[in-house]
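One chain of protein is taken out of this complex; the other chains stay put.
As written, the chains take the letters A and B, and residue 1 is the first residue of each chain.
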Amino acid sequence: MSEAPQTGASAAGDAEAAHEGEPLVLTELIQRLKVRDVMTRELSTVSRAATMRDVQELMRQKKISGVPVEENGRFFGLVSIDDIIRALGGGYIDAPCSRHMTTKLVVLEDDMPLSFALRYFDRYHYGRFPVLNRDRRLVGIVCQRDINRALLVELAHELNRLENATLQAADKASARSVHVLREIPVCRYDFENAGKAANQIKRVLQERQFPPKLIRRIAVAAYELEINLCVHSDGGVLSWRVSNGRAEIIARDAGPGIEDVEWACRDGTSTANEWIRSLGFGAGMGLANVKRVSDEFEITSQKGSGTTVRAVVNIGELTV
Amino acid sequence: MTLAELSARCGLEAVAVPDGTVAVSGAYTSDLLSDVMAHCPDGAVLVTVQNHTNTVAVCTLVGAPAIVLVHGREVPEEMRAAAAREGVALLRTRDDQFTVSCRLGAVLGVGARCAGDGEPAAGTV
Partner (left out) sequence: MTILEVAEALGAEVLVKGEGCGRAIRHVVASDLMSDVLLVDEDDLLLLTSLASDQVLRTAQIVGAVGVIVVNGKPLPSSMVNVANDLRMTLVTSGRSKFDACVGVAAALKAP
């Protein structure tokens, strides 16, 4: 029962090749992030003399499912919920944990890339891995939730950075015209988020110091089209592009389609129900409103299939 | 004040007024019919952009004698028919809600009353 914990070298070996087909950002991220960046550092541990019952109590208090056995940084093993269940069944719950802890353990090292940890979780089906440093001292523990949380935070940072870099690159690429392209999914009846895309468009254009009148027309078109997707379609995508003297907004959905397009574009006509009207929408001015603020307006639709609306506002030779 | 007098003094277009002698006691401005149902006082004219049959139905329920449509919005034939059936007057203005509400307020003399204290709406929906 005194075997030293080992790192799974074979698993580490094929970690390198395991991420083909992933977006480059993600591959780069899980290589760049180290285990120490995602692990939990505040550990609840016990000494070897603690009983299995002590461990069970600690698990209950801290709501954790694995407790490392450690003395002054030296790591001896891990007690998991399975070990506790076996102790209860076997009648040795009051025995010292050093006799019943798991010692044949796979551990991670703190400077391994995150990709190794992911591979370990895939391969070994453990809920958590203890993390040791170079001096074989226990420095943390990693469970899948830690990884998910860290990845989400990092991905958000990364996406922000990429978005800004794209915008800056576009600015540099052309001093006389602005290139922006975004695609935003819009879900049916998602009133909580409807309008966010248009708010964002307005903000971007304000940052680029477009004339307020133009911003307003572009934002109004985007907002109405976004609300339309939310109210009338089964869900779709709002995309917008600013380039070559034009701001173009396209709302594309996969259904249910419009029977009489001409009727739908008239002022005051609507198929919205009372519930949607109570939210302040569906007054039947949406498409007419888009038409009013656009220099070009085009709608194609077929009952039973999707609808695509394209609105263009001419922005002329704007510089940023 | 009678509906005919109010209409004339506020320069409203009479689309269909079955009885100009009905008394008007106030006004209520809303596009949310559930709000109208909950809060519109009896005898108040309803200022709204909602040009459909449901508006007439709600006015009948709360005892509003007239609808003032803003923005010169078209009156659909069904709405006209429903209003005639229910005896609700249809008035119209090219102005917006704010402008016509202010004008109605001045003519009805509510300005003095409401400059002081607001009426908290009881039991909102």
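The working rule: a contact is a pair of C-beta atoms (placed from the backbone, for glycine too) under 8 Å apart; a residue touches a chain by one contact, two chains touch by 3 or more.
These numbers were taken from a predicted model, which means no experiment stands behind them.
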Selected residue (touches chain absent from view) among A:Asp83, A:Asp110, A:Asp146 or A:Glu224: A:Glu224
Which residue of A:Lys34, A:Lys202 or A:Arg310 touches the chain not shown here: A:Lys202
Interface with the unshown chain - residue positions in chain A: 191-192, 194-196, 198-199, 202, 212, 216, 219-220, 223-224, 227, 279-281, 283-286, 289, 292
Touching residues (missing chain, whole complex) on chain B: 26-32, 35, 39, 47, 49, 71, 96-98, 101-102, 104-106, 110-111, 114-115, 117-121, 124
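Simple rule for what comes next: only the chains that are shown with their structure count from here on.
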Chain centre separation in whole Å, for chain B relative to chain A (CA means): 49
